[in-house]
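Structure in structure tokens, see below.
What you see is the complex with one protein chain gone and the rest in place.
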Amino acid sequence: MTIPPGEYFVQGNDACVEGALASGVKFFAGYPITPSTEIAEGLAQRLKGQNGVFLQMEDEIACISAVIGASWGGAKAMTATSGPGFSLMQEAIGYAAMSETPVVLVNVMRGGPSTGQPTKASQGDVMQTKWGSHGDYQVIAFAPATVQEMFDLTVECFNYSEKYRVPAFLLSDAEVGHMRGLLRVPEKLNVIDRKEMGIRRTDEAYDVPDDLVKPFPVFGKGHKAIITGMTHTETGRIEPEDSKVHSDLVRRLNEKVLRNRKDINKWEMIGEGSKTMIISYGSSALGAKEVATKDPNVGLLRLKSIWPLPEEPIAQAARGAQRILVCEMNLGQLFFSIKRVAQDAGCKQVELLSKLGGEPPTPSEVRHKLRSMGAV
Amino acid sequence: MKPVINPKLCKGCNICVYICPKKCYTKGTDISEMGYFNAVVSFPEKCYNHNREGKLICELCVLSCPDQAISWHPETEEEKKK
Partner (left out) sequence: MDIFEFYRKDRWPHVFCPGCGNGTVMNCFFRAFNEAGLSLDNTVFVGGIGCSSRVPLYINSDALHTTHGRAIAFATGLKLAKPGLKVVVFTGDGDLGAIGGNHFINGCRRNVDMTVICINNNIYGMTGGQASITTPHDFQSTTTPYGNKEYPFDLAEIAVAAGANYVARWTTRQVHELTKSMKSALQKRGFALVEVVSQCPTNFGRRNKMADPSQMLEWFKSNTVRRDKAKSAELDHVDLNLAGQITVGEFVDRNRECYEELIGVEKHG
């Protein structure tokens, strides 16, 4: 049974479980890893009652592989992991992008590189999410900052991965995953299902042209589908030597996400038009938000979706600003992309507050940095 | 029935020549359209399935041919008499 509408006091990872169940997840394959294990434990408990399958696999590569297999079996499928497991999954993520398989991955980020800080938060996997597998591909990634968003954005992950047939990521971190807070489950959720081959699409759900997102062939219905990670034509014929087929395919895979940025990107803007703007995402935006809500001279752009990069809101925030501060829990990953967009939009001073070690930047650290930039 | 080699599929590996217990096949000398020296069914009348209808036996050549080039065809009246 999915969670009834109402208010709950739960942990972030549990909110993610409820979000997944509310979107109709039917398959979860996982491997124990701190700090994401609660998601696996929660779904192990709850999936059975939902006619779903929970599977603990032998490693993370097997998890993501089984999830992709299950997705082709027609189930909404997801896995949850953290840094080391996420690194193992990269090849299959590229496969999911190439074979246009909707899958949802929750990455509860922890401090890296390597085993790093298993119980501490970080935002070190932001670039890996986008560039981790080889070749050119696009993904959709959301960064929740609250328990509520762990629920809401998990639902969005499922919706967008099914809608655009891409792997979608929930880039949470140990801070948000283990945070306890208020979860408001709405009466009605917008849930999007995949557009199966041979079924007329419902116009409301799909605003993208057919030539970008192909209808989904279903196994066992005589579609004779060939699903492959090799360069293939529209009918699934493998053509690894044909340069035009490859170029057309890879361009389309990228276009289908990039052209729909407007639809995918989500953000929160506080104090728009301020001379000083902070841009941040995930749990590192929490301290900045406190500063921005208290100080009328400081604005905040909090990115709820980070891939594809929300260029429009960043440019919008940069247009009227004299200085921009980017807060991240890494040595500057999204910072350089944000700087490029902000400088193109006319903001000269773009600086980074980077915090390593496991705790998000505090309001006083943000204020201190703003002072050194000459803002307050 | 007699075995027939499809020249468009045969890659000239000569497994049929090796595997046939009755030595029906011989190595070819002419180059095919595909650029291989295709094997030849020189002695179809030696085959276990010569003049046999219905369920066939042996079939080592058909089962072993890696290129699905060998198939069974009915004999002509003249071939049946051999």
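In this document, chain identifiers A and B correspond to the written order of the chains, with residue numbering beginning at 1 in each.
The definition used in the following text is that a residue touches a chain if its C-beta (ideal position, glycine included) is under 8 Å from a C-beta of that chain, and two chains touch if they have at least 3 such contacts.
Here the structure is a predicted model, which means the values were calculated and not measured.
Trainee: Would you mind spotting which of A:Val67, A:Ile192, A:Val257 or A:Met277 touches the chain that isn't drawn?
Mentor: Residue touching the absent chain, from the options given: A:Val67.
Trainee: Of the residues listed, A:His178, A:His223, A:Arg340 or A:His368, which one is in contact with the missing chain?
Mentor: A:His223
Trainee: List the subunit A residues touching the unshown chain?
Mentor: Subunit A touches the chain not shown through residues 26-27, 29, 48, 51, 53, 55, 57-59, 61-63, 65-75, 77, 91-92, 95, 217, 219-230, 236-238.
Trainee: Could I get the residues of subunit B that touch the absent chain, sorted low to high?
Mentor: 8-9, 11-15, 17-19, 34, 36, 60, 62-68
Note that in this section only the chains that are shown with their structure count from here on.
Trainee: Distance between subunit A and subunit B based on Cα centroids, please, to the nearest Å.
Mentor: 60
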